[in-house]
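With one protein chain removed, the remaining protein chains of the complex are shown where they sit.
Letters A, B and C mark the chains as written, and numbering starts fresh at 1 in each.
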Amino acid sequence: MAGTRQTTGLRAGPHVPPERAALGCREVTKTFGAITAVDGVSIGIEDGEWVSIVGPNGAGKTTLLNVLNGFYDPDSTDDPDTGRIFLGGEDVTDAKTHDRARAGLGRTFQGLELYEEEDVIENVMAIRAVREHPGLLSALTYLGPGRQLEAENMRRVEEIIDYLELWEHRHSTVASLPLGIQRRVDLARTLALEPDVVLLDEAMSGLTYDEKYDMFRFLADLNEQEGLTMVMIEHDLEVVTDVSERMIVLHQGSVIARGDPDAVVADPEVRRIYTGVDE
Amino acid sequence: MSDVVDVATGLEFFITGLGKGSVYALIAVGFALIYKVTGVLNFAQGWFAALFGLLPVVLSTSLVVSFEISPLVAVAITVFAGLLLGLVLEFGIFRFFIGEPVLSVIVVTLALVASIEGIVQYLVGPGYRAYPEAVLPDWTVPLALGVELQGPFALAIVFAVATVAALMAFFRYTVMGSILRAAASDQQAAMVLGVSIERTIVVAWAISLTITSIGGVLFAMSTSGWSFAPYTNIGILVFAAVVLGGIDSIPGAFIGAITIGVIEELGTGYLDPVVAPGFGTVLPMLFLLVIILVLPYGLFGTERIERL
Amino acid sequence: MPCGEYFTSYVSRMGLVRWRTERVAFLLALPIPFALPALLDTGTLSVITQIYIFIVAVLGLNVILGYAGEIVLAQGAFMAIGAYSSARVITTLGPGLLPAVFVGGLVTAVAAVLFGLPSWRVKGFYIAISTLALQFITEWFINAREFSGIHGGPQTTLPSEIGLVGGAVPISSIQDTYYLALVAAALFALVSLNISRTGIGRRFRAVKENDLSSAVLGIDVFRTKLLAYAVGGFMVGVAGGLFGFYIGTLNVGQFGVSLTLEHYLMLLLGGVGRVWGAIIGVSTVVFLQDELRTIIQEVAQGATALEPLFFGAVIIVYLALEPKGIIAGLGQLKEYLRSWPYAY
Partner (left out) sequence: MRGAEGEPPVVALDNAEIVYDRHFLAVQGVSLEAHRGEIVALLGPNGAGKSTILKMISGIGQTERGEVTRGSVSFEGDDVTNAKTTPMVDRGVTHILEGRRVFEDLTVEENLRCGLYRGGRRLRSKKSDYELAFEYFPQLEDLLDVNAGYTSGGEQQMLVIARALIHRPNLLLLDEPSLGLAPKLVEDIFETMREINKNEDITMIVADQNAKETLEIADHGYVLEGGQIELSGPADELVDREEIKEFYLGAGGDESQYSEVRHYKIRKRYN
């Protein structure tokens, strides 16, 4: 990482101004009826950074991701400067979910949300088809450029599958695969988008040590070699402190601490709320 | 003077609509109940109503076999037959489709539609059959401006309101009601709490078809006789009613059905002569499409927050 | 899988006929449908023609229901729109059968997209019921003589001889219609297969399997659904136009809810989402209906009205035994034979 990081307190504002961040939001609030899931949150993720979001269950972590990628609309505010979401320096608050994905925002899911009846190749190809797909006529006739494009897509997808070491499962129906492999298919699917920023919603949840280790191998490689920006929700603090460069702690919808993971974890307030280890 | 007549006509349309709507409500509530508890979209609902509407005619006249049962008893038997058919359907058919894809179940109900059409055509054909005099109510309820509410419609309103109130209380306050809803929400999770899915489905079908049978008979009574075609219309109007109310809501189905009944009657009265015959029956459908675009979960359906 | 054969390119791996045995079987089977008119009586030929036409229609339904997963209950209305609009084109403009059927398909595609608009806000059963409402409206509209100026009257009779394009290549006998329907069925089967192996079909299936994650991963769900409505609607409309010519005289009653039910049964019985499922399903159902009619007439004269009852019963029993359709059943059989004599 570039050494531009300012050393600020754990209760300071966003690390990077949201409007200039790879992904950011300014004072975003999301309520469901009487419940305020996300309460005036501002974040700014730097390009190429690996950031973890932690917090107790119900803290609003997943809701925040959902607001960032447009699955939920944030509550509208009177102030035009608040409640805004930025992707790669552009205000995308009014952009549709699928347009944000195409603009480079990938995502994996806590509950996987795979195409369960399809095999691994189909799962990845479906999202690959978002990036590159032939015109209607070319597809219906399967002639000319359509055919070449499909073959090219298939080549790219096979590359992703090879990269994530999913060879032996290529033709297995996703529903029949163990969780560790399913989580990898989920990652493969979002890689097919060729994203700049990936939101990882508990991508290690329910995995064994070895499976987590593998997953990290892939993520670290993507982060370092491809410069992919990672925003990760994760409960395992060892994981968080070992790999991420910055950490954001959410509690009851608000950011209660952010900054260097080791410093954040050492914070007594965070320990009280999150880890439950009193010293 | 003409103003008074117009108001009276309007009121009459409205009252008839209310009565018709209550008949629809009985059938619609039966539909919503099945959907709520078992997740089955019973496309045969209107056809079941037709079958039940026909049964008193079959039983009390020598139409097919010479039963010659007293008409009132015949109506009672019909309602009981509703309960019985519910049991038969569960034990004979739907039991085998627990946990199967929704589409398969839909096709089963479509196949039931075909089967019922076959039976009805074999028994009586499409023609009109007069109802036995003895079961037709000869009284009416006088209302303002000389408008009267027909006996069958009055009965329908009473039955519909009572049924909806009873079902709402059942689902809200009884353990069995909670269990039925739990089974609808997550079958496996309910099973490991000892809920017998088979039994909940039996209960749902039995209640549903009992209510439907009352609706089917009352509709025939309101036209003093039975014929097939109107029931197929009802079959579709009922879907509109249920969607209007929000597909899984019992009071929603009731209010949706009343709304459909009134719109249909007013449309038929005022717009048929202007546009084309039958427009009144189409009007509720147009209304439905508008509602779906404006209020996707109907008037009373539970809005789900989509989660990821 | 056969050993000793390897794919040398992605294009060959993604081909439709991939294995040598498949290629041989395909070449051997190819002439059979073309030889049938010489071998069969006109009655049977007429039944098979109907099968071809319905295959086109059910393949269209398969695009909407099987690929995109939208439960659309307006199949009858789509067929009607296709039939009446191509009939209208034939009777007023007379450009020949093919252009008329093409226009019928286009009109139906437009109608289908309109029918699909509610999928902007709702899904699942709400779509099922709102499209059922549109079926109802369409039937009423065509039945109303007040609108004859638009649809040409609820009962329209088509000329029994029409040129394929303009006056050229006249089509009149059942044999001619047979070949026309055969070509149409083969063409749309190929189109369906192409949809299913290209990005379009993959996006359809993605939306069907999980619309929420699809949207988050960049698929425009609403547009994808409307595309399915358009493509499927076009196919159903073409089938409607052909069916209109096949029966000669249009009557709204033929395009009712029962036609929708019939096509659903065909597709579900065969196997949703599979081209071969649609083909097998249509053939099975049409032949089954035909056989049932004959048997009932032999056993009990006058009991023909009971045909739908038996028809319904057969379907329920079949689905109780094999709820995923014939294709899935065949797949299981194949799996069983493959591992035979070991259980697993």
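Operating definition for what follows: contacts are C-beta pairs under 8 Å (C-beta built on N, C-alpha and C of every residue); 3 or more make two chains touch, one makes a residue touch a chain.
Given the structure is predicted, the values throughout are model-derived calculations rather than measurements.
For the options A:166, A:207 or A:257, the residue in contact with the chain missing from this view is A:207.
The residue touching the chain not shown here, chosen from B:127, B:142 or B:194, is B:194. Seen from chain A, the chain kept out of the figure touches residues 32-33, 35, 54-58, 110, 159, 162-163, 176-180, 202, 205-213, 216-217, 220-221, 224-225, 235-239, 242-243, 273-276.
On the side of chain B, touch with the chain left out of the figure occurs at residues 99, 175, 178-179, 181-182, 185-196, 302, 305.
We take it that only the chains that are shown with their structure count from here on.
Top contact pair of chains, counted by C-beta pairs, is B-C. The chain occupying the central position, as judged from C-alpha centroids, is C. Comparing the CA-atom centres of all chains against that of chain C, the greatest distance is found for A.
One inter-chain figure worth recording: chain A and chain B are separated by 48 Å, centre to centre, where each centre is the mean of the chain's CA atoms. One simple way to say how far apart two chains are is to compare their mean CA positions; for chain A and chain C this gives 41 Å. Within chain C, residues 212-213, 216 each touch two or more of the remaining chains.
Each of residues 306, 308 in chain B touches at least two other chains.
On the chain A side of its complex with chain B, the touching residues are 32, 62, 66, 71, 109-111, 113, 201. Those residues of chain C lying in contact with chain A across their complex are 9-11, 13-14, 191, 194-195, 197-200, 202-203, 205-206, 209-210, 212-221, 227, 231. Interface of chain B with chain C (complex): residues 35, 41, 93, 96-97, 100-101, 103-104, 106-108, 110-115, 117-119, 121-122, 125, 232, 236, 239-240, 242-243, 247, 275-279, 281-282, 285-286, 288-289, 292-293, 296, 306, 308.
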